[in-house]
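Reviewing the structure listed below.
All protein chains of the complex are present and in place, except for one that has been dropped.
All chains are identified by letter, namely A and B, in their written order; residue positions are counted from 1 within each chain.
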Amino acid sequence: MAFLELSGIQKRFGEVSAVHNFDLAAEKGEFVSFLGPSGCGKTTTLRMIAGFERPTAGTIVVNGADITNKAPNQRNIGMVFQSYALFPNMTVADNVGFGLRIRKQPKAQIKKRVAELLELIHLPDKADRFPWQLSGGQQQRVALARALAIEPQVLLLDEPLSALDAKIRVSLRNEIRAIQRQLGITTVYVTHDQEEALSLSDRIVVMSEGRVEQIGTPFEIYNFPTTGFVARFVGTLNVLSGKVLDPAAGTIETAGQAIRTNGPIQDGHAGDPITIAIRPEMISMGAQEGMNQMTGVIDDVTFLGAVVRIRIRHTDGSGVLSFDTFNNPNLAVPDRGTSITISYPPAACLVIDKAQVAAAAAAATEEPGAA
Amino acid sequence: MTQAALPLDAPGTPTRARPARRRIPGGWLGIVPFLLFSFLFLIGPTFYLVIGSLQDAHGNWTLDNFVQLFTPAILQTYLNSIEISLATAIFGGLFGFLLAYSVIAGGLPPILRSALMTFSGVASNFAGVPLALAFVFTLGAVGLVTTFLKGIGIDIYGAGFSLYSKLGLGIVYLYFQFPLMVLIIAPAIDGLKKDWREAAENMGASSFQYWRQIALPILTPSLLGTMILLFGNAFGAQATAYQLTGGFIDIVTIAISRQMRGDVLYDPNLGYALAMGMVVIMAISIFGYTVLQRRSERWLK
Partner (left out) sequence: MGLPNQSIAATAIVREMEPGEHGSAPARGAGRSRGRYLTRTAWWVVFIIGFLYFFLPLYGTLIFSLKSIPFGSAYTAILNDPQFVSTLTYSFIAGILTIVISVLIIVPTAFWVRLKYPSLRPIVEFITLLPFVIPPIILVFGLENTYGGPPLALTNTTTGLNLLLVAAYVILSFPYMYRAVDTGLRAIDIQSLTEASQSLGAGWIRILAQVILPNLRTALLSGAFLTLAIVVGEFTIATFLSRPAFAPYLSIVGDSKPYEQAALALVSFGITWLAMILIAIIGRNSRSKIKVSVG
């Protein structure tokens, strides 16, 4: 049975629907991310789990108990805020022990638990500091310790790393994940950063404009996006529009040439407009047998360090494709304006359509080395 | 076109021909008028008062004036001032805080907040003649409220109340004490981040626990500091008291104005000493306010 269950959750603010029919079943110990752009409803949903917003409809069940109408100070759900929200008039130790003092635990026990938690977040010697004496990353860790101190059933994190420097973000998110794994707490993590979501989560809920676009593992979300939004939001993608040529053979016409996609097109008819997406890493330089090919002129070359991103314009002027190739110091990076041919396998063409992708996902899991 | 010598010398700025005559960086010219003006019309006169308070009528140095400050009559004057100022500071501070909180975070319609804030801006200016008058019309012997209360059986003047007393003056003073508190404490209340309340609730705290352990401790420096400011504010008020009582209530500002008008016992040097005593009290109050304000700024940033 799911540990955290949201069923039919809706939230309206007056006329505006902020969250629309949200369903989620998370197992105990699972790390779920809500991923989406600003205003997609991910924070609102999180706040409903915490109790700071009341759902207009739907239920929230934690470990079998319906908490939909419970006051936020009675849910035993820990939350880490984007702004840390550490109490400025208390020391680190007092902040972390706050929830325990509310629960009237004996002083000695609180002291011990606080020390344990400070060890866990690697700040054992900061117990008597005040929040303003700490760096952003340290404050966030204290906020985490404070939320964990009460041994919550569920841990919620609302974009906890967005205010921090890039390097700290990476190390801190790994720390958070490590602690979460160690303690086995069911966790919901809200972020707009897809890299964070992909690297941390067991499952990701991609949201847009109050609706759930897709729920799946990072692998599924990235490689088999079921909607155009997910395909575009997660990772970089080349999107090509065209017309269906032969649904049974799965060929379409785009940018003036016929190419094969990854399988028959369900419910398609010749002449239908269609959109496909190709991940840049699936494209390679040179003309290769058995693959779709495209010849064009290099529009732009961007050196990104480990990766070199090349943008090509099709010779007839339509269609632009970006592809990535690994940086190789022994190979010269091609110049702008040179002519180039690229290839990509039919299997790399994602038709941005649900049924199609589901079939492809099923096929992929049967033959691990195929695509 | 000649270029004024600019004080900023950012590296990479193309050098321009500077007129040799300008040795002084242009900056000083900007500050000198301020310093000159302040000296002529603020510091100078004050200094004059300081000197004068240390002299007697013939110009000899003496501490006699300050000794006189401790005569029972004058001491009582200071005590009156302190009493009224303290009372209106505490009461004005507490209710002013509640009033501010009610429109900011008490769940009232937002328009009431703007109304209260703009009104407070005006009300803190509404002192002296118009204010005293307004209260005479309201709580005077035949005032609006007095008559109304009489109508329902409560005779406040019969019971010994008088607008022209220390209590009455205090009630009138509140008219600018409340607004001052409201205006100053509003940003502090805004500074109480919503997150803190939510984090506290998240940890299981009740409303009361939140207030006692988080909100009040955070607000206390601001509250105290502002109350100190209110104290100084009431202490320095003169026009209102004068208008209300014709100079009959003995407070320090009235005493000083009597010296200026040529009191029967005209003793300017005493007047200076009175003024100095007042300056000291005001200085302490402003200092206390500044210290507490910096403290609270640290937390509410």
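We adopt the following convention: a residue touches a chain if its C-beta (ideal position, glycine included) is under 8 Å from a C-beta of that chain, and two chains touch if they have at least 3 such contacts.
Since the model is a prediction, treat every value here as computed from it, not as a measurement.
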Report task. Decide which residue listed in B:93, B:179 or B:204 touches the omitted chain of the complex. Result -> B:179
**Report entry** Options B:57, B:108 or B:216, residue touching the unrepresented chain
**Finding:** B:108
Query raised in the report: Hey, which subunit B residues sit against the chain that's not shown?
Result: 1, 3-4, 6-8, 10, 13-14, 25-31, 33-35, 37-38, 40-46, 48-49, 52, 95, 98-99, 101-108, 112-114, 116-131, 133-135, 137-138, 143-145, 174-176, 178-180, 183-184, 186-187, 189-194, 198, 207, 225-226, 229, 232-233, 236-240, 243, 253, 256-257, 259-260, 268, 271-272, 275, 278-279, 282-283, 286, 289-290, 293, 297
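The working rule: only the chains that are shown with their structure count from here on.
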**Report entry** Rounded Å distance, subunit A centre to subunit B centre (Cα mean)
**Finding:** 55
Requested in this report: Please give the residue numbers of subunit B that touch subunit A in the complex, ascending.
Outcome: 193, 195-196, 198-206, 209, 213-214, 217-218, 298-301
Report summary line: subunit A contacts subunit B in the complex at 50-52, 71-74, 76-79, 81, 83, 85-90, 98-99, 102-103, 132, 146-147, 150
